[in-house]
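Apart from one protein chain that is not included, each protein chain of the complex appears where it belongs.
Entry: subunit A
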């Protein structure tokens, strides 16, 4: 894939490619209004393409996933000395602390494990930045645009070898429900036994 990729981007590449520059510390900031209005356009655009709330959620989630995939290398190179997490709990803690702090300026409020299903974890955040200026219409009360952030988390987990489905729900603010595949849990148990 890499040789293909190089063939595709060639002639127009700026004199210094992004790989020639050193990695930024990631502390750059833009105004909240800029981001909020861009996100609003993103939601409206997706909304015009679909006819139901679940479809809208799916689309927003997919766009979040695209963002998530690109964050993986950025964060593991910068924060973890290029080493990926291999243990499930460490991975979740990484997301709750390091990733959240980097992206949103603070840790997620809580990380919980479901009592009745060992495959399910919850990441809880009272007020996700994407929901700050969004008022959900009454007829679309199940819509939670933080599904965009759920998409980010899902892509990161999946690409790091922890197959999971992540959804966003209105509960204690927003709760992201992370449901891992059976085999991810089994593998993690095996590792613990060693």
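The rule is simple: a residue touches a chain if its C-beta (ideal position, glycine included) is under 8 Å from a C-beta of that chain, and two chains touch if they have at least 3 such contacts; residues count from 1.
Operating definition for what follows: contacts and distances are computed from a predicted model.
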For the chain that is missing from this picture, which UniProt protein name fits: "Small ribosomal subunit protein mS26", "Trafficking protein particle complex subunit", "DNA-directed RNA polymerase subunit beta" or "Magnesium transporter"? "Trafficking protein particle complex subunit"
In subunit A, positions touching the absent partner: 8-15, 17-18, 24, 26-35, 37-42, 44-45, 49, 63-64, 66-67, 70-71, 74, 101-106, 129
